[in-house]
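What follows is a set of notes on a single structure, which appears directly below.
The complex appears here minus one protein chain, its other protein chains still in place.
And now, chain A:
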């Protein structure tokens, strides 16, 4: 950290010629062109290989182009990554402009992914960013297969669980390219975390689900009877009053008229109970569950995520997430400053990575009943009362009774009429703590 005034030297490139295009990466290249104190000689061959990994071969997917996403895209581009894709389904809101620094007032209403991509590409020539405006669920495994690494800057647990399960299911033991490390950043006010997941190898998002603090909730009866805080009045308007008076209208939290209605209801309730402080923006915050985002926390977490990405791709230094080592960095800035890095253990009974789907060959002419009988013979599933379901269809539920009755006719039906070739079948049984999943192929 000492010398900040080094000359802008043009370092000789790997083949000895002066290479102007890499001049601006001179400092970066010094980490890639010589061994570091902690670099693993088995993994890291200084020189051309890591330089090319970062600048040419690495294909990075960034999920989210919001508070974290802007930082991540900027950091990746300034770390020399040149092949980046970014997914975000959102458009730019005026309230994003204070921290999502790739956006300007003229961009309000435009898609985040395309504006962010365009800005960074203009600022960092040679960097290629491909935006996709849409949901991660719109893309299939063939799309995710093209990347070497996925970085998430998301605010949704549902989206995290989806990409986690997708990357885990993509792992094919025959194909090294199918393993995509997942780096996940997250912030909430002054707190945040960054973590690295090697799908199927180390603790996954689903194993770590209890690390997400549940949304703080106030008992309904407090809202209904003795509100004490302005937020209680807003929640009351949101949960109770709306249902009472506008049941037939679907609440749209982006619709100003709806927020105004809730605000006025909350305000009059607050007056009734002598509570101060209900405002329009507080109403918006409570109803949309807006967690105040702090630009610097995003910067810290995004920086950590991108450093891990750089180390993972280049192998120039040990990264978070190797099996048996630390994989989770917690940052706490609200009660002093504290960071803690630890190994979150993989859970044997994780519903996503604890029991990976197995292949199951099924005779399409076989009935469901015959299939269930054949399960008894499988060593891993000496099942007593198996429940069978595919994504879209309940095949057989021995319990509860109503569902048993509704699914009983399926027992006599042929497998080819119940599911399609390649579909996933989930089997659970009270005798086992986790469910089994099978990828069915017809014989």
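Note that a contact is a pair of C-beta atoms (placed from the backbone, for glycine too) under 8 Å apart; a residue touches a chain by one contact, two chains touch by 3 or more; residues count from 1.
The definition used in the following text is that contacts and distances are computed from a predicted model.
Undergrad: The chain that is not shown, which UniProt protein name from "Trafficking protein particle complex 10", "Cyclin-L2", "Serine/threonine-protein kinase BUR1" or "NEDD8-conjugating enzyme UBC12" does it carry?
TA: UniProt lists the chain that is not shown as "NEDD8-conjugating enzyme UBC12".
Undergrad: With the missing chain put back, one of A:102, A:312 or A:415 would touch it. Which one?
TA: Within the whole complex, the residue contacting the unshown chain is A:312.
Undergrad: Check each of A:178, A:253, A:326 or A:341 against the chain that is not shown and name the one that touches it.
TA: Going through A:178, A:253, A:326 or A:341 one by one, A:178 is the residue touching the chain not shown.
Undergrad: Of the residues A:114, A:327 or A:387, I need the one that contacts the missing chain.
TA: A:387
Undergrad: Of the listed residues A:78, A:240 or A:317, which contacts the missing chain in the full complex?
TA: Hidden-chain contact among the options goes to A:240.
Undergrad: Which residues does chain A use to touch the chain missing from this display?
TA: Chain A touches the chain not shown through residues 40, 42-43, 53, 141-142, 148, 157-158, 161-162, 165-166, 169-176, 178-179, 181, 198, 200-201, 206, 209-210, 212, 214-221, 224-225, 239-240, 243-244, 247, 312-313, 315, 322-323, 351-352, 356-359, 385, 387, 389-394, 397-403, 406-407, 420, 422-426, 428-430, 434-435, 437, 439, 441.
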